[in-house]
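Apart from one protein chain that is not included, each protein chain of the complex appears where it belongs.
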Amino acid sequence: MTQDMAAQGLRESATFDRATIHAIQRAAETGIYDIRGGGAKRRLPHFDDLLFLGASMSRYPLEGYRERCDTDVVLGDRFASKPLHLDIPVTIAGMSFGALSAQAKEALGRGASEVGTSTTTGDGGMTDEERGESKSLVYQYLPSRYGMNPDHLRKADAIEVVLGQGAKPGGGGMLLGQKISDRVAGMRTLPMGVDQRSACRHPDWTGPDDLTIKIAELREITDWEKPIYVKVGATRTYYDVKLAVKAGADVVVVDGMQGGTAATQEVFIEHVGIPTLAAIGEAVRALQEMGMHRKVQLIVSGGIRNGADVAKCMALGADAVSIGTAALIALGDNHPSLDEEYRSIGSAAGYYDDWQEGRDPAGITTQDEDLARRLDPVKAGHRLANYLRVLTMEAQIIARACGKAHLHHLEPEDLAALTIESAAITRIPLVGTSWIPGQQL
Amino acid sequence: MCGISGLHLRNPALYPQLGELLSGMLCEAAERGTDAAGIGLYGDPRLTPAGTTTVSVLDLAAPLEEVTRLLEARGLTGVRLLEAGQTTVISAANSAAELETAVRAALPDLIISGRGTQLAVLKGTGHPDDLAATFSLPSASGWQGVAHTRMATESAVTSSGSHPFSVGPDQCLVHNGSFANHATIRRELRADGIVFDSENDSEVGARFLAAQLAGGADLEKSLRLLCERFDGFYTLLVTTGDSFAVVRDAIACKPAVIAETADWVAMASEYRYLAGLPGVADARIFEPEPEQVYVWER
Partner (left out) sequence: MGTLTDTPFTTIDLTAESVRELNRRLHREAAVGSRWRIIGSMGRHNIAVGLAEKLTVEIDGHVGYYCAGMNQLADVVVNGNAGVGLAENMMSGRVHVHGNASQSAGATAHGGLLVIDGDAAARCGISMKGVDIVVGGDVGHMSAFMGQAGRLVVCGDAGDALGDSLYEARIYVQGRVRSLGADCIEKPMKAEHLAELTQLLADAGRADDPAGFRRYGSARKLYHFHVDNASAY
């Protein structure tokens, strides 16, 4: 089609391209900002800009299968008496029941437990399905405090104090009326069918000095057993990580701008927060300067897609990664077999991000009982487990090629950067050179 | 993010206990900030002897005898230097202006962290408990003091980035919270010729106030102007040679509690810093309203 346009002498503006024109017209018609799900879509410096060096004359690879490359991780052993022991360093990120169907939450629990990793509740509280299916469950503690209660705090395996997420650092939860079903309303103490308004700050603390006291409270309530995570959307990550450590966190979770959400304003997703690739370097430097690298564990999320991304995060210094969007895709989100249905609701397979509408034909980001029933939690859980295994095996393949006996033994020196930006951002030399822009030679 | 506190004594019988009481307040605040600490003491006869003016300087590397010679060579008399960790307190029998001019000329690279006739500012990096000992705080006396423990938020942990900020004669500011638009205000003040010692947001607040006071505005008006101009969440304690003032921003998320008796007025981020003050059981205890300036004058 574009060739026809060009042949006719028509030229699209890069500034006012068709998508932008559509957005302006939509705003003019409706008078309200555009809300969608997912994370930042535009092209950003990301893990694809890094490459592994692999084996060479001086570095020897490990044989697959026979020569060990371990993948286990311990999270939260700084202060907690019962840290988490996971078999793989890939966890499932916080996503709420409400944003997701009960079937989806159950599937996530099944898949994670099958491979020995954890799931995380979201901005709606803990469901029995998820606690029942997840061998390791991280319980989020958010500004809204929907469904928060001490019984669930004690049933959890870890507690994640959420300051923000990558899609919307500084924004609160959002759930529109069409997804506030009876059950969701009951859990959140909201009237059915209203558009949920959420606070963006915690109600009873602001700032790391008061967070210190709040973390102490959560420890006191749970008798110091559970690891306390602190999650931030990637913004001033270097300072945030230092402050989280000072406030007493066992684990820090950093979520880059590619991290997804169930619903928020398009401008928030695309224009606030920094890429995951940039955040991870800041976080690791902060921990190293404090002598806390590997003592306070770092979990990174936001656009993790394959085992190469996992391995690169390990090499850059993370202890584990978390997946959200990728997990939903593994369950069945945006599957090509649903393309006709996506088109009937104004989208297409591979493009569907109207998770806020709750009309998901895959039965994942919906509260509609008929649609949700389409998702078989057992089959979907198995698909997730398959995907998690592939992520792990891919990361091991890469690690073995670099001669490493554990994924955590990957290091920045195993990497080269493909672009000047990524070299400057990650402080890894530009491929074929020893140059890191901004650093003294 | 920090723990702040201050004590304004009304009853002269308590002056000899100022340091001991302030030390208790400082050490209770340690959990709120372990990176650095600082105090401002008004009227301590050892630090600020009568008939002298004083400046505090940070990170003095040269030997004290050499510095004394340099300063005497510039016309200062009765020069006396006291070391307190990273702070050195210099006093002389000259006017405040003469003293500061001579110190700047003799020691051009040093940061002057406090100045006046009654005020000594002692600050440094390290744990508050250690710093209280380094400052000999428990044995200090005087009529007013402020204390601060620091958890550095966006700027580095350095002695110059610590509070209190004293950038005008006998003025002190301690701050709990963070400003959101201080970078712009710093640029405006720099354009007016004001020089900054650190990248700390609190220093911008202190310099803004000092500029207002130097321009003739009273303390209450200056603090109200600050509230109008600065975004962020903050509790401020500001002291001068004759005043003790507290103000919070309009949203007032950072904590603040004030206690008052016939003998003293005190302010703190957390009540427990005040729990050891004499007569606190019968004190009037209240929380300052947002954007309201509370001033007690000597």
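A and B label the chains in the order they appear, each numbered from 1.
Note that in this section contacts are C-beta pairs under 8 Å (C-beta built on N, C-alpha and C of every residue); 3 or more make two chains touch, one makes a residue touch a chain.
Keep in mind the model is a prediction, meaning the values are calculated, not measured.
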(message) Which candidate, A:Leu190, A:Val254, A:Ala330 or A:Ala362, sits in contact with the chain we can't see?
(response) A:Leu190
(request) Give the residue, chosen from A:Gly54, A:Pro203 or A:Pro437, that touches the chain omitted from the document. (result) A:Pro203
(request) Quick one: say which of A:Ala23, A:Ala55, A:Val74 or A:Ile213 touches the chain that got left out. (result) A:Ile213
(message) One chain is left out of this view; which of B:Ala92, B:Ala106 or B:Val257 touches it in the full complex?
(response) B:Val257
(message) Just to verify: which one of A:Leu153, A:Met393 or A:Val431 makes contact with the chain not shown?
(response) A:Leu153
(message) Contact with the hidden chain only, please: which chain A residues?
(response) 30-32, 144-145, 148-150, 153, 176-177, 189-191, 194-195, 197, 199, 203-205, 210, 213-214, 216-217, 220-224
(request) Determine and list the chain B residues touching the chain excluded from the picture. (result) 252-253, 255, 257, 270-276, 285-287, 289-290
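The criterion applied here is as follows: only the chains that are shown with their structure count from here on.
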(message) Between chain A and chain B, what distance separates the C-alpha centroids? Give it in angstrom.
(response) 44
(request) Using the touch definition up top, name the residues of chain B that touch chain A in the complex. (result) 1-3, 31-35, 151-154, 176-178, 233, 253-255, 269
(request) State the interface residues of chain A toward chain B in the complex, per the touch definition above. (result) 201, 206-210, 212, 236, 239, 242-243, 246
